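In this view, the complex is presented without one of its protein chains, the others remaining in place.
Let's look at chain A:
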Amino acid sequence: MDLVQLQRQLVDYRTSLYHEGFLDEQFTQLQSLQDENNPDFVVEVVSLFFEDSERLLNELSKALEQQIIDFKRMDGQVHQLKGSSSSIGAHRVQKLCIVFRNYCEAQNVEGCLKCLQQVKHEYGIIKTKLESMFQLEQQILNAGGSIPV
């Protein structure tokens, strides 16, 4: 595929992500912070998000498997996840975290479990989507072009 086509593909893909509610304008903000002083800012932040979220999700899973569930601690972790996802603009994940928190407050184990599953699911989708987007961007850069804003 040639450069122009690649670029068009990227733009379309991005637009679709916004349309479908996977990303919100916070992600745009992130992109605007990327400049020649910080050329890989977005990638770095998103990678950090992936690491953080995976860790949190593991811990949440573990916590919910315990006999005695520490809701307070879980609440803190969900709060973290919510913060991270809102920082990068992972809209759906953030929404789910809010719901999750409500369940934690209500100490509803079932609700929490269900929510956790949903969060994991959404997280998986957004991760895949973001990774494909970065791949596209890398392809464009390798072809010698520049990323369209």
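Keep in mind that, in the parts below, a residue touches a chain if its C-beta (ideal position, glycine included) is under 8 Å from a C-beta of that chain, and two chains touch if they have at least 3 such contacts; residues count from 1.
Going forward, contacts and distances are computed from a predicted model.
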Omitted chain per UniProt, picking from "Palmitoyltransferase", "Glutamyl-tRNA(Gln) amidotransferase subunit B, mitochondrial", "Translation initiation factor eIF2B subunit beta" or "Ethylene receptor", is "Ethylene receptor"
Sole residue of A:Leu17, A:Ile88 or A:Cys115 that reaches the chain not shown, by the stated touch rule: A:Ile88
Which of A:Leu3, A:Leu48 or A:Leu141 contacts the chain that the document leaves out: A:Leu48
Contact with the hidden chain, among A:Val11, A:Leu30, A:Val99 or A:Met133, goes to A:Leu30
Contacts of chain A with the missing chain: which residues? 25-26, 29-30, 32-33, 35, 37-38, 41, 44-45, 48-49, 52, 72, 75-76, 79-80, 82-84, 86-89
